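This is the structure I want to talk about, given as structure tokens.
A single protein chain has been omitted; all remaining protein chains appear in their positions.
Going by the order they are written in, the chains are A, B and C; count residues from 1 in each one.
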Amino acid sequence: MKLIDINQFKAHLSDGLSIMVGGFMAVGTSETLIDAIVETNVKNLTIICNDAGYPDKGVGKLIKNKQVKRLIASHVGLNPLVGQMMAEGSLEVILTPQGTLAEQIRAGGSGLGGILTPTGVGTQVEEGKQKIIINDKEYLLETALKADIAIIYGSLVDKFGNVIYNATTRNFNPIMAMASEKVFVWAEKYVDELEPNYIMTPHIFVDYIVKENN
Amino acid sequence: MKLIDINQFKAHLSDGLSIMVGGFMAVGTSETLIDAIVETNVKNLTIICNDAGYPDKGVGKLIKNKQVKRLIASHVGLNPLVGQMMAEGSLEVILTPQGTLAEQIRAGGSGLGGILTPTGVGTQVEEGKQKIIINDKEYLLETALKADIAIIYGSLVDKFGNVIYNATTRNFNPIMAMASEKVFVWAEKYVDELEPNYIMTPHIFVDYIVKENN
Amino acid sequence: MNIKEVIARRVAKELKDGHVVNLGIGLPTLVANYVPEGIKVHFQSENGMINLGPKPDLTQEHPDIINAGGEKVSILTGGAYFDSFLSFSIIRGGHVDLTVLGSLEVDEKGNIANWIIPGKLVPGMGGAMDLLVGAKKVIVAMSHTNKGKPKILKQCTLPLTAKGEVNMIFTEMGVMEVTDKGIRLIEINPIYTVEDVQNNTEAQLIIAEDLKAMEIIYENNC
Partner (left out) sequence: MNIKEVIARRVAKELKDGHVVNLGIGLPTLVANYVPEGIKVHFQSENGMINLGPKPDLTQEHPDIINAGGEKVSILTGGAYFDSFLSFSIIRGGHVDLTVLGSLEVDEKGNIANWIIPGKLVPGMGGAMDLLVGAKKVIVAMSHTNKGKPKILKQCTLPLTAKGEVNMIFTEMGVMEVTDKGIRLIEINPIYTVEDVQNNTEAQLIIAEDLKAMEIIYENNC
């Protein structure tokens, strides 16, 4: 397990990366790591996140700073900038049902090719997708999703990289930690050791623990 | 939430039921609930369990008592009776890779039609199954699995039916609690209330809490 | 009492003891204020909690505890937190008894459109498509018309959120069921006539033989 500081985290960033960002309406998003990405000013990012955050919170900061080429999310309604940029053509947005997005990410981290969901059948979401009938019911084949990097918000992180999330900060963090090549976790609180039974993300998914000043 | 006793549990049992039984080599299996099923002597059961337990432990007791028509499991090697009964033709065994079994049960509880796994490609496991190619890689389409009843072993169960499992007793219990019509949980310890952040099976999946003498 | 309150109060009567309920953002959220006495309902929030409690006061609120609308909330005794993945297993897997959603359009086939107005408004579907497909019962709670234009149509004109999933529609004018034969008006707000309701509805309504007055508690005119 590697404990690194913000500058070392920045050294992993480059143009064109795909980044999974944990959080729901920016709760469970590490603003520290987002700010670091803003500071590096890397461009053409693909961001995978439940939503677009707010203009000055969460992934919204990256969007505002024009670092994002493509956003994969389920909801962008609370960030008016997104609608504007979509209309201008300066941001590509792939809207995905929230449950499907969760399944795609988990499939990516679990070595599955994809899953069959009834969600989106008969809507625009089915366009271009394979439909499979099982027991007379139609399902969409939704394929697995992975990323180069995940930034994870842990409420408690131990020195091994084990993570516990508090309350609704958990959201997409655990599955994103499984589906990315390099996983960085920032902690609200750094502790020595966590109770094995209550760990939500085991250390083997975490590549780096980032601490503001190490 | 309904707190019931063993006799009330027995009243839910009948011939021909499909029953998911949590546990791995009988660790995380409620012997109390297994014994109750043995006592009712209901027949022609379909049992879905990771393994066949031991002849006198876990689902092995149901097999020994000739109550099981069909067993869906990943491993039966530690119960010699099973091999014998398979050879005689008195027990149908469907062997499934352990990870696939877990995915099928979770899919059943999650409203998915199935999942695409690379496990089993090029083996007997692929027989009769649809193969789907994604990004030049072959996957098997494994369909969802559900049951009439699940019997769950909780280490700690609160009065609402929330469950926490200790150590390796967790195994298949959480996903089985999601995939069955009626879910019965037996507890090693009955408590008043559990910490919301560490609950592993939320109460909404649990229909009945069974207590030996209520 | 405004229109939203009328609708929320009536929808609340559909809640049954032990129900797992997911309320959409906006009007549907108000339903939680009118849970009938003597029953216990478990509100689920798709961002990862069950047994959602009321808005806490400033001293009680915690930045880690929000609902799907991003508002700070509380959790009741017996509640639990979980991740988004399990949350949608709950939703898609048929473990939610009832969902209440707002809408832009609904039609006589039970189709619903509420996630996009092409070229104008693109909020995204969030969890709505999963809720519509997965919840055992889908209730649409909305104003009957939009600036005088009907929202209950023969056929939705906007891109669908789900096909044939709506079970009931609650508006300030009445209560409707989606049946194989079309939309059936089963309760009417006594301040309107059947003609009023039909005139504000594009779909041809089937009028229940035992049409009842909408069971709402009127405190004043709306």
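Note that in this section a contact is a pair of C-beta atoms (placed from the backbone, for glycine too) under 8 Å apart; a residue touches a chain by one contact, two chains touch by 3 or more.
The structure displayed is predicted, hence computed values, not measured ones.
In the entire assembly, the chain absent from the figure touches the shown chains A, B. In the complete complex, the residue from B:Gly113, B:Gly161, B:Pro174 or B:Pro196 that touches the missing chain is B:Pro174.
Considering the full assembly, A:Met178 is the residue among A:Ile37, A:Ile132 or A:Met178 that touches the omitted chain. One of B:Thr117, B:Asn162, B:Ser180 or B:Asn197 touches the chain omitted from the figure, and that residue is B:Thr117.
Panel shows chain B; residues 24-25, 27-28, 50-51, 73-78, 83, 86-87, 93, 95, 97-100, 102-103, 106, 117-125, 155, 165-175, 200 of it touch the chain omitted from the view. If you put the missing chain back, the residues of chain A touching it would be 106, 108-112, 158-160, 162, 178, 193-194, 196-197, 199, 202-205.
In this text, only the chains that are shown with their structure count from here on.
If chain C is left out, the remaining chains stay linked by touch in one piece. Each chain gets a centre from the mean of its Cα atoms; the one farthest from the centre of chain A is B. The geometric centre of chain A is 29 Å away from that of chain C, both derived from CA atoms.
Rounded to whole angstrom, the centroid-to-centroid distance between chain B and chain C, based on C-alpha atoms, equals 35 Å. Here the CA centre of chain A is 32 Å from the CA centre of chain B. For chain C, residues that reach two or more other chains under the stated contact definition are 49, 75, 81-82, 88, 91-92, 133-134.
Contact of a single residue of chain A with at least two other chains is seen at positions 103, 117-118, 165-167.
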